[in-house]
Structures are given as structure tokens and as C-alpha cells.
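A single protein chain has been removed from this complex, and every other one stays in its place.
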Amino acid sequence: MAFEKYDFTPLTQAIHKALIENVSPLLTLIIEWTIIGVLFLLFIAVFGLLLVYVERKVCAAFQQRLGPMRVGPWGLLQTIADFVKLLMKELITPKSVDKFLYNLAPFIVIIVPFLTISVIPFAPGLQALDFDIGIFFVTAVSSVGVIGVLLAGWASNNKYSLIGGMRSGAQIVSYELSVGMSLITMVILAGTMQISEIVEMQRGGWFLFKGHIPAVIAFFIFVIAGTAETNRGPFDLAEAESELTAGFHTEYSGIKFAFFFLAEYINLFIVSAMATIVFLGGWMPFHFGDWAGFNNVMDFIPGLIWFFMKVFGIIFLIMWFKWTFPRLRIDQILTLEWKYLLPINLFNILLMATMVLLGWHW
Amino acid sequence: MKSTFNYIAEIFKAIWSLLTGMKVTAKYFFTPWNNVTQQYPENRDTLVMFDRFRGEVIMPHDEKNEHKCTGCGICEINCPNGSIEIISKSIVNEEGKKKRIIDQHIYHLAMCTFCNLCIKSCPSDAIVMGQNFEHAYWDRVSMTKVLNRPGSKIMEGVKE
Amino acid sequence: MAEIIEKLITTDEIKTDEYLVNMGPQHPSTHGVLRLLVKLEGEIVHNVEPHIGYIHSGIEKMSEALSYPQIIHLTDRMDYLSAHMNNEAVCLCIEDALQVQVPERVKYIRTIIDELQRLASHQLWWCASGMDLGALTAFFYGLRDREDILDIFEETCGARLTLNYSVPGGVMFDIHPNFQAKVKAFIKKFRKILPEYDKLLTGNIIFQNRTKGVGILSKEDAIAYGVTGPTGRASGFSCDVRKHHPYSAYPYIKFDEKVGTDGDCFMRWKLRMDEMRESLNIIEQLIDNIPEGDYALKMKGVIKLPEGEFYQRVETARGEFGVYIVSDGKKNPYRVKYRSPGFSNLFAINHIAKKWKIADLVAIMATFDLVIPDIDR
Partner (left out) sequence: MTNEQLIEHLSAAFPDAVVKQGKQYPEITVSKEILHAFMKNLKSDTKLAFDYLVCESGVDYPAFIQVVYHIESTSLQHFLIVKCNTENRETAVLDTVMDIWPTAEFHEREIYDLLGITFNHHTDLRRLFLDDTWGHPLRKDFKDDIHVVER
């Protein structure tokens, strides 16, 4: 494995070495776990707030507005102020809710991004868990979130919430399939499920270009299905504001509401990150054929920045969808999945398999 | 075969229709200098209301602290909401004649619907619509205003 | 007992679980304090019962205590998006009763303001129903373009929403010197923007799927329920008062009455888009030809209508607006009744929303273009 210019492996190795030489192995493990946990906690909080701010500014720009401008320069502190407000708000538990499930739901929803984020390689050597079944782990864990949404809808004892929860259930269960299948298409191309290896394989060129037609189709399907899975417009049926007021989180307030809110944005990040890893080469810089000069300039940009540039590109695309399209109806959403995305996907897997067998990709 | 072709054509048509929509929003996204939002309290100095804008009823006074109101009460009659109250008093003028003049022209801003009927009906054009639109107050007492200034008197030559 | 259970199982009404949902009075897509009691089975709407009266303001009762010029400003507050049409209806009714002829200039000015108001109302409808269907950006584009019209109103009429511009015998002020230039500039600008509206929503595949074939109102039902305006015309009910009973300057101009065929949400949508184009045509015909003359007749200080009953109908942005004044010869009307278009339109919703999904109910309400104070009065 060739070392990158901006590889984090020496840093992590050095920390590990320093710890293991000074304290017992068990303590080392605990300390490392704590460091990673705290880092992820911080990352999710900061990145969630940042994404909320970005969303507001992007949507404002689409709508010819300015967005938040009052708190801090260019409204930079607005989301922090909002977060402080949410923290201080009273936690209202309506009278006839199922108390245990009602309180459990936000935690289930927020746990999912914590689990998924652990397999994401942010930069060379900056990955918490490197399974050999990384892709499988992501698809498996991300479907747990729907249980939280369903529980929230059911336990709130509110009809709007219930409709929202049920819609969300039907929607996510169907779109899981598309997400999984488009990932499988790429797994066929890569021949492995280990995320670090998938990224490494794209050194010569991103899978989007390597796998040409089937990869492009898979990419589109992944972005559409990913948007649906994160419950974002035009697939935001579960919380369709003009129909269900706020859907499954109607009855939540304060920090519990913030959990739903944060989880939505972190899920957005995870979907974008997965698209980046599988299709756009993760932290791999953009290389163009044998233009050595150009490629060297690209190599000069650190992998971490490459990763986030790509992620934000896809996040922008998904936001662009949300702020342009009207919302679909529940039966149309299911039609789209079962009548269009799924057949195309199955066909696409076949195409990809044929291609890989015949060695048509480059 | 035809149905398969239609199926694929349908997909491409759908994608095309979505892309045209995205083009419209993108056009505005990438031209942020065309934004229409105004930063309101900051632009107070440059914010000019149109001269016919009906913000509140005011009574213009000239530099000698004189107004044109005779206290006839026509505006009070014409007001649909009872937002104008005229309190007049009797005085004796230089010639020794008794005369009724305005004591207080009371205007309840909170009840006003800015219909312009009082201004239209005023025979001596004593009241006009002002352009001030910032009508937020801490209590409702301050929304009751006396339009004629203290110590002011009627302009000479105004027909009674 | 067994019998009852047998009955419960076989009766259609009990077999599936129906539940009631209150849409409103505080609901994002009812555009005001309208409350719909919706009977749902899963997502399927079985019955819609409108409960109104949350902002019933008793305008008819209030009018009985006010003089004729004073009742006009109350009509602003009914259908606030077609304020000038409402004003004009009352003025025309009073002028008709007094048998006075207003100057030609007044007729032209009133018609231009009417059509501008219709444009503003349809713009707001466009953006608000876009928002109901989930396209939030449309909302801001519509409001942005409406701003130009409101500026024109503010300059000429002195107010943006509650214009109170028509008075018996004329209009309150003469048009502002900038009026014609500004209106022309607006028409030029808006003609460029309208195709953009179509690109953003009308042609959009998601939007078409949401609206085509949804909530079909047949022509017979439209007539039976008294559904007028663009909503009724989309069903093929030719009910344009401007065409059938022309008033003000409408007899002098050429325009098409747009009549649809399908009566579904998409037709209602398309018809209003077409009406916006037609309004631009009407304004273009009038704006350069405003005749010289007085902007108002000299009326008596106290207007007294002769004894009798008077009815006047105009076309607002929502449909046929009627004013029925019963006068006993005093300066106050004996009884005023407003036939508001929204009132009749609203109650057709139950008829057409059955068996559609709750999302379709929102689409139907959006394309019905309801203004709640217009319903409650």
C-alpha cells in the first residue's frame, strides 16, 4: 500500500504506539474508543449544525433570498443560537403517548448515523472501522433508522404522526432495495465489500468513469434512492409539511426534536459520503488520463478536502432537488420504486456482471 | 417492443422535464446579485414610501404652529370605525363673538383601517395621510394620538 | 350478540377502520382558519366536512349601520386578494341604483386595476399551491413577481392589499403619473417570467402526475354547486361575468373566455395560467387608451339609495361575486348580502375529494384557490 502525501496512518499509529507502550492493552482500547467516540460526537454536532446552515443559505439562494443574516457575520451563528434555543426548550410529553417508546424513538434515530459513520474513510488512514463487509454493514445498519421513525409515529398517539410514520415505513423499506442494489452493482465491479479497498481500487479512475454506463445508471439510482431514504424533498412524505404539518415528529419538542432534525442532516451526509466512496473515489483526487502536470496539481490537494468537496457536491445536488421539485404522492413514490427503479436496477446488475465478465470496463 | 420503447422514452421525457425545472432554479442560484430581499431596519435611510401611501392620519402644522382644522367634525362622521374624536371648545374672539374651535383632534390609530374617507371628506384639507408605517408600540395608550399640537391655532384665512 | 358481530363484519362502514382527522383550523395548507373534518381510511379520504366561521366578521351586519361609502372599505377585508373587484361591485351597485353614469376614464382605470388585481391574485395562488404541492421555491418566485403589482397599487391607490380605491361615482385618486409606464414595464417583464413558471411546475413530470386526472369536477356538478370562476370554467361551465354581463370597460375590449374541459386539478391550474396571459392582453389593450376626463363624479355628501333592491355581479379572481343591497331610502342600507365565490366553491370539495388520497385533497384545495375571509365574511 503506497503511502499518500497526506496519510493519517502514521499519526494514528503513533498514538496507538504511545498508548500501548505506557498503559495496559485494555486501557489502550478504552482510551482509543473514547477518543473516537468523542470525535464522532463532535463531528456530528458540528457538521449537523453546519449542514443546517448550508441548507438555509442554499435554499435562500435558490429562492432569491439572503437567508439568515442577523446572528453573527452572515448569520453564521444562527444555527448555534437555534441549537441553544432547542436545548433550553421544555420537553413536552403529551398526555396519552406511549411514554417508553416515545422517549426511545429519537435515540434510535440518532444512533444510526453514529453507527454508519464509523466505516466512512474521511481521508487516507482516517477510518474507524475497516470491515471486510463494510458496504453490507452500511446497508444493514441504515435501515434501523426506520424503526425509530415508525416508533415516533406510533408512540406519539397523533394521527398525523401515524400517517407520517407509516408513509415513511413503506417508503424506506422500498428504497432500501434500490440503495442496496445499486451498491451491489458497484460491488460487482469492485469485487470486494471492504470500503478501504473500494477506495483504493479507484486510484486509477473513479468507478463512475471506470464502469461507464451501468455505473452512471447506478449512480443516478443511488442518488434518487438515497434522497428518498433520508426523507428529503421531493420524497419528504413522512413529514410533508403541507399535508401532515410535521409528520412523525409533530409531537416532539426541544432536544428530542433536535435529534430528529440532526439525524436527518447526518443521514444526508452519510448518503452523500457513500455515493462519494463508491462512485466518486472517496478521498482520491481527480486524475485525468496521463496528464502528469494536472494530476500532480490534483495530488497536491489533501484527501480530506477532496472527500468533503465531493460530499458537498452531492449534498448540493440533493438540496437542489428539494428546492426545485414538488412532492410526490405515496402511491407514486412506490410506483417509482417498483415500476421504474427496481427493474432498471436488476437490468443494470446484469449489465454490470456481463461487463465485468467480459472485461469491458477500464 | 413498442411498449418497451415507450417505457424508455417516458423515462427520458420525465428526466428532461425535471432538468428544465432545475435549470430555472439554478439560474437564480448562480445570480445571487439579483436577490430581492431587503435588509429592512438597515435600509431605513434609503427607504422611501410612495407619497400616496396611507400610513397614519397626521395634521400638518406650519412653522408658526398653525393648522387648518376648524373642528367641524365631518371626518368624525365619515369615519367608519370611530377612530376619530373631535373635542371642541368655545372661545370669545377679538370681536367679542363666541366661536367654536378645535380643542383636541383625537385619533385612535389602533382602530383605524386606513380607508382615506376622512381625508377625502375634509373640507379644509387639514388632515393628510402620513407615510410612517412603523406602528409598533409597547402599550395601546400610545396608539391614541392628539393630532393638533399643544398651543397650536387655526391658520388665518381657512373657511369655516 | 352474534347477530351484531355478524352485522359489524358485513357492514361496509364498519369493516375497515375509519378515523377522523381535523385539518385545521391551524394547518399549513388550508391557508387560513378553515377547518376540514376529514374522514380517512388509511390515506383514502372518505368524507370532507368543512367547518367554517372561525373568522366570521359579520360584515353584513356591520354594513347595516354604516353609510354607503363606508361599507366599501369593509369589502376589502372579505376577499383580500380581489379587494378592488369587491370595491367595484359595491360601487357599481350603488351607481346603478342612483342611475348615474361614471366617466369613461373611471371605467378604464377600474378595469385595469381589476386585471392587475387578478394577476396579483393568480400569482399568489400559483405560488401558494406550488407550496402546497411541496415546491417551496415556487412560493418565493410568485411573491417576488407579485411585489411589482403591489408597488403599482401602492403608488396609485395608496395601499397594497386593502385598496379601497373605488368610491361611488369614480375612483379615489387619479392614476399616478408613473402608472402607465410602470404597468407597461411590468407586462414586459412578466411576459418573460411566465414561461419560467411553466418550466418550473407546469411541465414538471412530478407535478403533472400529482394533478392530472385528480379531483374531477364535472360540468353538471359545477353548475349544481354554483362553482364559478376559473374553478368552474375548468369544468366547462362558461360563467365569466366579464363576458356574459359586461361591466366597466369590458364591453370595449376583445378577450377570450378561457373554458376548460377536463375539470381536474391540472385543468384548473392551466386555466389560471392562461387567464394570467389573458389579463396581460386586456391590460395591454387598455393601458394606452385611457381617455381624458374626470376621475370621479361629484357625488352628494350623503348618498341615499332609492327604495328597492339592487343586485350587481362582477367577476373576481375566484369567481362570481354578487352584491345584493336592499334599501329603504335611508343613508344606511337595510340589508346587504354578499354572494362570495369562495363560499359556493368550498362545498364542492366534499363531492370531488372522495376516494382520493389525503395528498390529493391538498392538491384539490390548492387548485380551488380558497380565501377564507371570503368564505366566512
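The letters A, B and C name the chains in turn, as written, and every chain counts its residues from 1.
The rule is short, and it goes like this: contacts are C-beta pairs under 8 Å (C-beta built on N, C-alpha and C of every residue); 3 or more make two chains touch, one makes a residue touch a chain.
Note that this is a predicted model, so its numbers are computed, not measured.
Asks: Given the contact rule set out at the top, which of the displayed chains would the hidden chain touch in the full complex?
Replies: Output: missing chain touches C.
Asks: In the whole complex, not just what's shown, which of C:I52, C:I72 or C:A317 touches the removed chain?
Replies: Going through C:I52, C:I72 or C:A317 one by one, C:I52 is the residue touching the chain not shown.
Asks: Using the definition of touch stated at the top, determine which of C:Y141, C:Y225 or C:F368 touches the missing chain.
Replies: C:Y225
Asks: To test your reading of the contact rule: which positions on chain C touch the chain that is missing from view?
Replies: These residues touch the chain not displayed: 52-53, 56, 58, 60-61, 65, 96-97, 223-226, 237-239, 244, 308-311, 313, 320, 322, 324, 326, 334-335, 337, 339, 343-344, 347, 351, 376.
Note that only the chains that are shown with their structure count from here on.
Asks: Tell me which of A-B and B-C has more C-beta pairs in contact.
Replies: Most contacts of the two pairs: B-C.
Asks: Taking each chain's centre as the mean of its CA atoms, which one is farthest from the centre of chain A?
Replies: When every chain centre is compared against chain A, the largest gap points to B.
Asks: Please report how many Å separate the Cα centroid of chain A from that of chain C, as a whole number.
Replies: 45
Asks: Measuring from the mean C-alpha position of chain A to the mean C-alpha position of chain B, what distance in angstrom results?
Replies: Whole-Å distance between the two chain centres: 51.
Asks: Just curious, how far off is chain C from chain B if you go by their C-alpha centres, in Å?
Replies: Computed value for the inter-centroid distance: 25 Å.
Asks: By residue number and range, which residues of chain C touch two or more other chains?
Replies: 137, 144, 200-201, 204, 206
Asks: Scan chain B for residues touching two or more other chains and write them down.
Replies: 18, 21, 24-25, 36
Asks: Can you name the residues of chain C that touch chain A in the complex?
Replies: 19, 21, 27-29, 40, 43, 130-137, 139-141, 144, 200-201, 204, 206-207, 209-210, 357-360, 362
Asks: In the complex of these two chains, what residues of chain B are touching chain A?
Replies: 11, 18, 21-22, 24-26, 28-29, 32, 34-37, 39
Asks: Which positions of chain A touch chain B when the two form their complex?
Replies: Per the stated touch rule, the residues are 58, 60-66, 69, 320-321, 323-325, 340.
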